[in-house]
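These notes are about the structure you will find just below.
As you look at this complex, bear in mind that one protein chain is not there, while each of the others sits in place.
Chains: A, B and C, in written order; residue numbering restarts at 1 for each.
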Amino acid sequence: MHIGILTGGGDCPGLNAVIRAVTLALINECGARVTGIERGFLGLVERQVRPLDAAAVSGILAQGGTILGTHNRCDPFHYFGENGADVSLRTVAFACELELDALVVIGGDGTMAIADRLGRLGLPVVGVPKTIDNDLYLTDRTFGFDSAVAVVAESLDRLETTARSHGRVMIAETMGRYAGWIALEAGIAGGADVILIPELPYRIEVVAALCQQRQSQPGHTLICIAEGAHPVDAGQVVARRLADSPDPIRLGGVGALLAQQLQPFLESEVRTTLLGHVQRGGSPTAFDRVLATQFGWEAAQLVKQGRFGRMVALQGATCTSVPISEVAGRNRLVPAEHDLLQAARSLGVSLGS
Amino acid sequence: MHIGILTGGGDCPGLNAVIRAVTLALINECGARVTGIERGFLGLVERQVRPLDAAAVSGILAQGGTILGTHNRCDPFHYFGENGADVSLRTVAFACELELDALVVIGGDGTMAIADRLGRLGLPVVGVPKTIDNDLYLTDRTFGFDSAVAVVAESLDRLETTARSHGRVMIAETMGRYAGWIALEAGIAGGADVILIPELPYRIEVVAALCQQRQSQPGHTLICIAEGAHPVDAGQVVARRLADSPDPIRLGGVGALLAQQLQPFLESEVRTTLLGHVQRGGSPTAFDRVLATQFGWEAAQLVKQGRFGRMVALQGATCTSVPISEVAGRNRLVPAEHDLLQAARSLGVSLGS
Amino acid sequence: MHIGILTGGGDCPGLNAVIRAVTLALINECGARVTGIERGFLGLVERQVRPLDAAAVSGILAQGGTILGTHNRCDPFHYFGENGADVSLRTVAFACELELDALVVIGGDGTMAIADRLGRLGLPVVGVPKTIDNDLYLTDRTFGFDSAVAVVAESLDRLETTARSHGRVMIAETMGRYAGWIALEAGIAGGADVILIPELPYRIEVVAALCQQRQSQPGHTLICIAEGAHPVDAGQVVARRLADSPDPIRLGGVGALLAQQLQPFLESEVRTTLLGHVQRGGSPTAFDRVLATQFGWEAAQLVKQGRFGRMVALQGATCTSVPISEVAGRNRLVPAEHDLLQAARSLGVSLGS
Partner (left out) sequence: MHIGILTGGGDCPGLNAVIRAVTLALINECGARVTGIERGFLGLVERQVRPLDAAAVSGILAQGGTILGTHNRCDPFHYFGENGADVSLRTVAFACELELDALVVIGGDGTMAIADRLGRLGLPVVGVPKTIDNDLYLTDRTFGFDSAVAVVAESLDRLETTARSHGRVMIAETMGRYAGWIALEAGIAGGADVILIPELPYRIEVVAALCQQRQSQPGHTLICIAEGAHPVDAGQVVARRLADSPDPIRLGGVGALLAQQLQPFLESEVRTTLLGHVQRGGSPTAFDRVLATQFGWEAAQLVKQGRFGRMVALQGATCTSVPISEVAGRNRLVPAEHDLLQAARSLGVSLGS
């Protein structure tokens, strides 16, 4: 048995733990040969691979990023290297040439969409969900998310001391273009006074009023805003910014925008920190190492059982699998009546509306 | 409405986050008056209470331990302060005197057993599960566990560098008297080569053989052992040690015992670290802060709805509740066929048998 | 004896450790009464004070920020609250009214300049140096610096994994408007490939050439740039930006500027993270807690001995004191022949020129 593995899309803490678990499980359970595809689908297109064995995955469990490399923009159906040409058949042919019995694809919704299409071309694929934003459809939690929340919560702990010492309004902008999971969980963990997420457009007057009330005591205010959050009625504008954004990962700037909007309402200083790429790098938390290991092992079971076209998923406390086709291109947003939103409101956190 | 809160048993990261969430939710949603009972049930027996309001719970979210204090051994049905006398009626009378409409009890199985009995005497109780060991019945995960796993995994990361530099066998002994959850998850997260848990008695020859094989390369070996782990056929001995242990929290010493057993098989040095109380103290992880906040809010909902005699529980990804009577005195062990055990074996981790 | 304490300028990890040490040492050694002045010199101007005793400083050792609050812009010689009026005499009069025998002033060069002038008006002052940037004259190291370097180094560790996984150039912008100590030490600690500091204007061609060479392998590049760093011949421009900057703490943007300059030279993606306020908040490192405690104790000795007009200083491994007048308004820059610069160059780190 010969199995390929690739990691697609943005990097994420826990990718290496998945690679290690898939590799060791396939070698130990099936005596498989394992090959790593380098730099996401680019390695399939440009024929860059390397063998993976126990020695190659030794010591990578706790390392951030991916030893295989990744690429944000490589789609074999619109290959950027050849003016958007469809090189998918060539890609599948290369997999055949390698005599791959299966390809384990670790990635987000974009990567799953490509995996799904390659699967329809006959490539036996198994998916492992990866999204720092925790917004993949049909899986309750993905590795990397806990690490990102931990980094943001620690940053909020730090910013809080400055806010308190100076009597300021401090804004922290987190990742989360479409879904507010990171801002919501980290905001609760970091004791934010205001949490703004894409799913709940905010009213600047509401946020300003809360800040005014808190600052008057005198006091300080901690705001956690997801990069995709936006004021009510600004949906069009934001959609355009999203479409225009040169960086597929980072939109940026909504924290600074909010600061500009808030400052006229307040005498206190308003300051912004854009947390940026530190949210996605570094060693995974223990939680993410366990979850990633479990996902990797589960992917190996799917390969072993020949259950192709499926993606590993966590539903409740159970590791299971779902058809990749049902996941591709769909997001899991924070539902308006989510328990954590209700809890936040009940604890006095403003959600901006 | 007047609500009491107490924390019982050993301390645990996240207790303060629960206290804060219960207090704020009850004040904000019901305009309740909230009273903290000090030092667990001892405060009810010895009439030590203090008012809790928004100011009192401000800034405690990220603090370890419990601002209310706790006590390991106070059981109103066998009060240690009066030669084991039953002072439960006096205790309930004091709650009546305080005109408590409900008592929120945060604690483990021992505390829940007492809460259950006080409930039968007419005290309206709501339970919030607390166990670092993650071994409470009917709830999949409790706050404090993630923090403990994080501390242990970080310690394993540290010990691994020493093991590798010296070519040693390093043993880390973790908490987990009856259930091996901490050793299992932290062992996987920390890349342990051997994981020994109470549920799976080990054979010393099996562990020694793995060590011999690893050390011969030359190499090093990392062993993670729960304090309740024991060799096959030593059940009686261990049960006696458990019964005799002066410390209700820490058994201790199985790591040192294992080192003694292993050393004769090996030329390499074998060293043990007993991780001890650092596993249960300190600021909770972001995960635990969120979970504890959710549990606290859920407890407030139960109080609000008058659903007494119930304990908050996490089942899958859902926060729900179960009858306290079903939980009291029962443990949730690692099932022999648990996915993580299978994954560990598949990755080449020895489970000692 | 009655002593006042205030913290001025931006907040900094370790301020509370100083407040605690000064307070406890004066109470225990001299039976002094201690009063905290709130929000820096603003408390002296606006008559906001509070008593400090052992209970008030209990548990603050490990807390970031300052329990007394601080203010960036309050200068009694140009009081912003009264159109820049000189209210210094009123300020000194208030100190007399409080019957202060001495005022311990914890702050940076701006704060020391004010303390020096108040001293000349007859107020007995003792200074404690505070600067995250580590650029105070006549003291080798100040508390807060180690904490900032630790935060930046950890961020570089995180960014490195993303840079490596994507084959990118990652730029981290640190604090350091005039002096590059943070970028230099954190850059070395975080294994940066390029370190750019204000003291050494960089040539974009030099930086670009190094990036090109590294990226061609293929590889990745990690750049650590201080907010005051600037290209050769851009001194005028930068000086103007500094003068115009609305935020007395953060200049910001040189990382983004560098990214724009570099991108045309490179096929690889170039990304920037502006580390921002997280560098100055949060719990101090153990090193900073010890240093701050030592500084606080030393300040108490100066008060006890009546050695006013002096500032605590660390010279080599020795805690000593220097005249405040010699420190005020002067910066300690990284010398061109500093050992760490030579070491960095020798290890292959580009300093941009």
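Note that in this section a contact is a pair of C-beta atoms (placed from the backbone, for glycine too) under 8 Å apart; a residue touches a chain by one contact, two chains touch by 3 or more.
This one's a predicted model, so the numbers in the text were calculated from it and none came from an experiment.
Visitor: Based on the whole assembly, the unshown chain contacts which displayed chains?
Guide: Looking at the entire complex, the absent chain's contacts are B, C.
Visitor: In the whole complex, not just what's shown, which of C:146, C:199 or C:269 touches the removed chain?
Guide: The single option touching the absent chain is C:146.
Visitor: Using the definition of touch stated at the top, determine which of C:48, C:261 or C:294 touches the missing chain.
Guide: C:294
Visitor: Among C:186, C:257 or C:303, which one is in touch with the chain left out?
Guide: Candidates C:186, C:257 or C:303; residue touching the omitted chain: C:186.
Visitor: In the complete complex, the non-displayed chain touches which residues of subunit B?
Guide: Contacting residues on subunit B, toward the hidden partner: 7, 10-11, 13, 15, 39, 63-66, 69-72, 151, 154-155, 157-162, 164-167, 170, 247, 250, 271-278, 280-283.
Visitor: What is the set of subunit C residues that contact the non-displayed chain in the whole complex?
Guide: 20-21, 24-25, 28-29, 54, 59, 61-62, 140-141, 146, 149-150, 152-154, 157, 185-186, 188-191, 285-287, 289-290, 293-294, 297-298, 300, 315-319, 339-340, 342-343, 346-348
Please note the rule applied: only the chains that are shown with their structure count from here on.
Visitor: Answer with line, ring, star, complete or other to describe the graph linking chains that touch.
Guide: Contact pattern: an open line, chains touching in sequence.
Visitor: Report, in degrees rounded to the nearest 5, the angle of the rotation taking subunit B onto subunit C when the C-alpha atoms are fitted.
Guide: So the copies are related by a turn of 180 degrees.
Visitor: How would the subunit A/subunit C interface be labelled, same or different, where same requires over half of its residue numbers to be shared?
Guide: At the contact between subunit A and subunit C, which are copies of one sequence, the residues are largely the same (over half shared).
Visitor: At what distance in angstrom does the C-alpha mean of subunit B lie from that of subunit A?
Guide: Once rounded, the distance between the two centres reads 31 Å.
Visitor: Report the inter-chain centroid distance for subunit B and subunit C in whole angstrom, where each centroid is the mean of the CA atoms.
Guide: From the centre of subunit B to the centre of subunit C is 41 Å.
Visitor: Mind checking the centre-to-centre distance between subunit A and subunit C? Centres are C-alpha means, answer in whole Å.
Guide: Comparing mean C-alpha positions, subunit C is 34 Å from subunit A.
Visitor: Of all the residues in subunit C, which ones touch at least 2 other chains?
Guide: Answer for subunit C, listing residues that touch two or more other chains: there are none.
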